[in-house]
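Only one protein chain is missing from this complex, and each of the others stays in its spot.
== chain A ==
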Amino acid sequence: MSIKVGKEKISQVLDGEILEFNPNNFSENFSIEIEKLTKDRMEFVMRGIEAPLANAFRRILLSDIPTIAIETISIKNNTSVIQDEVLAHRLGLIPINVDPKHFQYRPKQPLQKQDKNSRPEISNATEENTLLFNLHVRCLKKTDWEKIKKSRELLLQKQEQNKEMNIEKEEEEEEKENKLNVEIESGSESEDEQEESEIDERAKECVEKILTQRAKTLINHRVLSSDLVWVPIGNQQTLFPKGIKPVLPDILIAKLNEGQEIDLECEAVKGTGRDHAKWCPVCTASYRMLPSIKLKKELTKNKSKKLVKTCPMKVFDIEDGLLEIKNSRKCTMCRECLRGDYGVELGLVKNEFYFWIESTGIIPPEELFQQALEIFKEKCVNLKNNLQNFTQKKKEFNENEEEMNYD
């Protein structure tokens, strides 16, 4: 049985055997060929399997494999142009490079126990089901930043001196902190090298100059995913000695201008793609059926040359004066070969699937497919157990009453 692709419609054709499903003979007819395997992408062909099974695996890859992504955010300060909720949405979509096997799902508290004052999700956070990240970025002018650095060094020196001289620390520290804050706020361009007398308020540059020189004169004007810092809780430091970071460090989260700041705390949680697409472990997982191309007529030389020309994917070729199908796999079903009278029969092979899996980088694609198979088996076994419970209950029920009746 194959699928015939016509000019305007697709139909099923019985040409010989009907494909039967026999679990005993399955492994004889089934084969996999891996075509391509990189750390992000896997392409392979499955033969001897039919659409419902292949589709089930594809659906599981998209929706039922767990990963970890940022779910709750506590924003302490956000003076950037990006709104809180947009920032939160973007942070959730960042893929985090950690194996979700080490973690459990965070249980949701039942609604009855919800108080006005308690924050339900956070009270269930433990080291086994949450990852904490910190993001604190402040955009400053480079000149200001250097000043702050220097004044901080001076502060430390002075502190040491104070310890030696036994002068009261608190008063002086307060003074210096105030001076520091004033430095940050004023943003002056002064070239004074005297750090301690800067309560000057000078005029700032005009906006155009600032914009063009933004990258040169500002630090941290782009907030990247590498700025997300992992905060280990409990025994997480021992479980993950290398640290946990996002898969890619140069994902742009937000852009800041001088004086703007983002200060927030994130909690990352285990979830599945069914809940939200941020938890999906694949960029995409897809398949197509392999084409079957047959030549039903003998063509003249001119016609065969025309046919070779009309195909945009160069599926046909003339070798030794004979028309041959060279690359049937490249066929994209554009149906150009059906437009003339070439006697080409186009179809799809019902039990051959060309699968490709693109991973986001958290889990390698070959592991993803194996996990998908495991999850499918778990579903079947789980359902089976439920069935058996049901039959047992019914038996107990019926032992007291009538027998089960078959008409």
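Note that in this section a contact is a pair of C-beta atoms (placed from the backbone, for glycine too) under 8 Å apart; a residue touches a chain by one contact, two chains touch by 3 or more; residues count from 1.
By our rule, contacts and distances are computed from a predicted model.
Participant: If you look up the hidden chain in UniProt, what protein name do you find among "Glyoxylate/hydroxypyruvate reductase A HPR2", "Origin recognition complex subunit 1", "DNA-directed RNA polymerases i and iii subunit rpac2" or "Guanine nucleotide-binding protein subunit gamma"?
Facilitator: Its UniProt record gives the name "DNA-directed RNA polymerases i and iii subunit rpac2".
Participant: Among the options A:G234, A:P249, A:P312 or A:G340, which residue touches the chain absent from this view?
Facilitator: Once the missing chain is taken into account, the touching residue is A:P249.
Participant: For the chain left off this view, which of A:I32, A:L252 or A:C283 is in contact with it?
Facilitator: Hidden-chain contact among the options goes to A:I32.
Participant: I'm checking contacts with the chain that's been left out. Which of A:V5, A:I60, A:L131 or A:L348 qualifies?
Facilitator: A:I60
Participant: Please identify, in ascending order, the residues of chain A that touch the omitted chain?
Facilitator: Here the touching residues of chain A are 20-23, 26-27, 30-34, 37, 39, 44, 49-50, 52-53, 55-56, 59-60, 63-64, 97, 107, 110, 226, 245-250, 361, 366, 369-370, 373-374, 376-377, 379-384, 386-388, 390-391, 398, 402, 404-407.
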